[in-house]
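Sharing a structure here in structure tokens format.
The complex appears here without one of its protein chains, the remainder shown in place.
Take a look at chain A:
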Amino acid sequence: MSTASRLLMSALSLLALMLVWQVAAWWAASPLLPGPAAVLAAMMRAAEGGALQRNIAITLARVAASFIIAMLLGSAIGIALGRSPRLNELLGPWVIVLLNLPALVIIILCYVWFGLTEAAAITAVSINKIPNVAVTMREGAAALSRDLDEMARVYRLGRWKLLRHVTLPQLVPFFTASARSGLALTWKIVLVVELLGRSNGVGFELQTAFQMFDVALVLAYALAFTAVVQLIEIGLLQPWERRVNRWRR
């Protein structure tokens, strides 16, 4: 299928979803299930004073900060574990424990120990994401090609060339995989973190709207934020993936 026809299909599919939503709203005829028009109106109202944009920007900044920290630390830990079987035996179980700790527990502990601060919020989100990244990157680091490593040794490539031309390119597929699932996970957890301990951001606004049973505002924030995240995915992540994969047949 061509890109154009794929886009058309997606648009049609989304349109159908809107239609179903509209019909359901008519049928329910309740402020608890507002239709697309009401949600759009709520979105405009929130955007008028700049509150919508500001809160989305704040939340995105938190997503970006914790995402970058988690990718860096998670990759470093994962690569170290993948390269050293000894280290993996020692610390592998820790990663599993962390991986299975509910996100909520980590968030609560961070707020309890570090206070209701920005640092605590970002730490909580990062810690939630680090074990996922570490596990994926460990798999990549353990599967590095011996053949290419030997080639690099014979030709005395040196540390920097080895890293840049031999090692990192082999880890790229694993890095993109964890970045992709990472973004999806991070922005969901950021909302919870904001709801529990921040006084701004999309998560905080959702909580306020919830307390007032303003479902239209909840949906307005949710849709606007999802759209922004999708744009980042399509506009940033996917082109980058295509670029690093251009050598594939």
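Following the convention adopted for this analysis, contacts are C-beta pairs under 8 Å (C-beta built on N, C-alpha and C of every residue); 3 or more make two chains touch, one makes a residue touch a chain; residues count from 1.
The rule is short, and it goes like this: contacts and distances are computed from a predicted model.
S.K.: Could you check which of "PQQ-dependent sugar dehydrogenase", "Carbon-phosphorus lyase complex subunit", "Acetolactate synthase" or "NitT/TauT family transport system ATP-binding protein" matches the UniProt name for the chain that's left out?
M.R.: So, among "PQQ-dependent sugar dehydrogenase", "Carbon-phosphorus lyase complex subunit", "Acetolactate synthase" or "NitT/TauT family transport system ATP-binding protein", the name matching the hidden chain's UniProt entry is "NitT/TauT family transport system ATP-binding protein".
S.K.: Have a look at A:11, A:151, A:184 or A:234 and name the one touching the chain we're not showing.
M.R.: Checking each option in A:11, A:151, A:184 or A:234, the one touching the absent chain turns out to be A:151.
S.K.: Can you name the residues of chain A that touch the chain not displayed here?
M.R.: 147-148, 150-151, 153-155, 157, 161, 165-166, 169, 172, 244, 247-249
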